[in-house]
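Here the complex is missing a single protein chain, while all its other protein chains stay put.
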Amino acid sequence: MIKNLTCIICPIGCNIEVEIKKGEIVSIKGYSCKRGEEYAKSECKNPLRTITTTVFTIDGKVLPVKTDKPVPKEKLFDCMKAIKSTKVSLPIEIGKVIIENIEGTGSNVISTNNMR
Amino acid sequence: MYDIVIIGAGIVGAMTARELSKYLLSVCILDKESDVAMGATKANSAIIHAGYDPKEGTLKARLNVLGSEMMPQIAEELGVRYINNGSLVIGFNDEDAEKIKTLYRRGIANGVKKLALLDKDELLNLESNISKNAVCALYAPTSGITCPYELAIAAIGNAMDNGVDLKLNFKVEEIKKNEDGYEVISSFESVKAKYIINAAGLFADDIAKMAGDTSFSIHPRKGEYLLLDKECGSLVSHTIFGTPTEKGKGILITPTVDGNLLLGPTSVDITDKTDTSTTFDGIETILSQVNKYVNSIPFNRVITSFSGLRAVGGTGDFIIKFSNDNFISVAGIESPGLSAAPAIARYVAGMLKETGIRLEKKKKFNPYRKSMHFFKNLSDEEKNRLIRENRKYARIVCRCEMVSEGEIIDAIRSNPKATNLDAVKRRTRSGMGRCQGGFCSPYILDILSEELKIPVEHITKSGGASNIIIGRTKGGEQW
Partner (left out) sequence: MVKSTDLVIIGGGPAGMSAAISAYNNGIRDILILERAETLGGILQQCIHNGFGIHKFNEELTGPEYSWRYEKQILELKIPYKLNTMVTEFTRDKIITAVNEQDGIFKIKAKAVILATGCRERPRGALNIPGTRPSGIFTAGTAQKYINIKGYMPGKSVVILGSGDIGLIMARRMTLEGAEVKAVCEIMPYPGGRARNVEQCLNDFNIPLKLSHTVVEIHGKHRLTGVTIAKVDENKKPVPGTEEYISCDTLLLSVGLIPENELAKSAGIELDSVTGGAVVDQNRQTSVKGIFACGNALHVHDLVDYVSEEAEIAGKSAADYIKNNGMSPGSFARNIIIKTGGGIRYTVPRKITSITDAKIYFRTSGIYRNAKISIKEGERVVASIKKKRVVPAEMEMIKLTGDNIREIKGGIVTFELEGLHD
């Protein structure tokens, strides 16, 4: 089986062709860098996504956050649920951990902006 | 119990309210919408016609010529923009030339001043971008342009400053006649009055029926427009008409008082009195026609399209009459209703007087209203003086039209008060520029919410269920 992927690691978006036989990856073509090759592998086995969203502060402001590592794609909405019910208090520095090890994914939700 | 209730806050109701606010009378003006000037008065060509168009001897002709003569002073008093830019009816062949001569003679008979017939050279001298195929024109130097909703808002604001009450979101559904007058009823409330003036535009027939008058009916005729960016406003300086046909004055090209270029209207009879949608055909019709009159119109500069509904009465004239005792209907006010409105108001006051009502002048009537755009017209020094008093005049909210938070708050606080996004827009122009509110509406939403002390999700675009947002993110919806 040939699987055609669009690499989402960087904005270049290479078209990658993965040949799979009996559940094993036989060849990967079309990527322009190492990260693309890794993406193709993981996309075929365990697709991962970085979540970027916001959380509310206690006084109603909106703080942008992201997962510091990608999380399994099928856990996107579970993670969103956990993030939605979180509120933070200010001030907050960029990079501060907001939720540790979200939904057991090993990834932390961190703030992506400074806010006072 | 009011002395007088006016139904309909379009330009006719507005001018009438202002006229009556000069006298010692208690007056209330009602409208079903969330703001004034939401009917035909909101969407029309904004031309103050000279008066060569209506047939000799009609009420329309008389009130048009008088109204347009009154307009410069009224606009001045109300701080509303009026530009006496003159109009041109252009002709392309002998047949057109004949029609133009007829208009000229009609204008003279109606008492229009300074009319002139132009040949090709004179025409091109006056307006260099006109098509080279044009051969002659009728020139009406007294014709002008204004901003119709600004005029109505200012007239009602001024009337309110002089004691008139305004009730919005009041849809008249029933009118009862009692010994001492009328009771005007909506689903939520009612008001009583000795006299009623029905200025309900398209719905004037329904209102008249409520008082037992079935002598006329009104049907809607749609007119669609395209509005071009301010960069295009100087393409022509006069209002340009083609030669009229049986269907009416046809499509025109005109600068607006804001400096945009306006193209339209189309003319299509429809059945739904609330259908102000724009159509594919309408847009195509405009595009195909205006090219004939004026060279190189930059259609890629269209910033918005809209449509308005003419209230066609079918008699060929304005219908201004008693529908019942002390109940005056002002109906079938098609073009040039905007131009004629100040004269209509005076005419209606005259009819009231005939019934024996005492029209005693108020001593303290103040004819003036501060321009909605007063801040823009100040010098930098004067602006800085105001900014020192109120920093909000230095906080620019609408970047395309350069409107400050201070001006937006003024619009929310002064009569008649703006309560939604479009109402703020009509008063300040915020959101009317080239980005059409993309940048400023999130801020105006917050200002409205704070000023009116209502949650943001209840702030609307134009009343009713036209909410802008549905609540907070994260599933914090309020609906």
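Labels for the chains are A and B, by order of writing; each one numbers its residues from 1.
Here is the rule we go by: contacts are C-beta pairs under 8 Å (C-beta built on N, C-alpha and C of every residue); 3 or more make two chains touch, one makes a residue touch a chain.
The shown structure was predicted, so the numbers you read here are calculated from the model rather than taken from an experiment.
*Asks:* If the full complex is used, which shown chains touch the chain that is missing here?
*Replies:* Among the chains that are shown, those touched by the missing chain are A, B.
*Asks:* Of B:84, B:289, B:305 or B:371, which one is in contact with the hidden chain?
*Replies:* B:305
*Asks:* One chain isn't shown here. Among A:60, A:91 or A:104, which residue touches it?
*Replies:* Candidates A:60, A:91 or A:104; residue touching the omitted chain: A:60.
*Asks:* Touching the absent chain: which residues on subunit B qualify?
*Replies:* Against the missing chain, subunit B presents residues 226-227, 274, 276-280, 282-283, 300, 302-306, 380, 383-384, 387-388, 391, 394-396, 399-400, 402, 421, 434-439, 441-442, 445-446, 456-457, 460-477.
*Asks:* Of the residues in subunit A, which ones touch the absent chain?
*Replies:* Where subunit A meets the chain not shown: residues 5-13, 15, 49-54, 56, 60-62, 64, 66, 73, 76, 80, 94, 112-114.
As a convention for this text, only the chains that are shown with their structure count from here on.
*Asks:* Between subunit A and subunit B, tell me the centre distance in angstrom, where each centre is the average of that chain's C-alpha atoms.
*Replies:* 54
*Asks:* Any idea which subunit A residues touch subunit B in the complex?
*Replies:* 54, 56, 62, 84-85
*Asks:* Given the complex with subunit A, which residues does subunit B contribute to the contact?
*Replies:* Those residues of subunit B that touch subunit A are 472-475.
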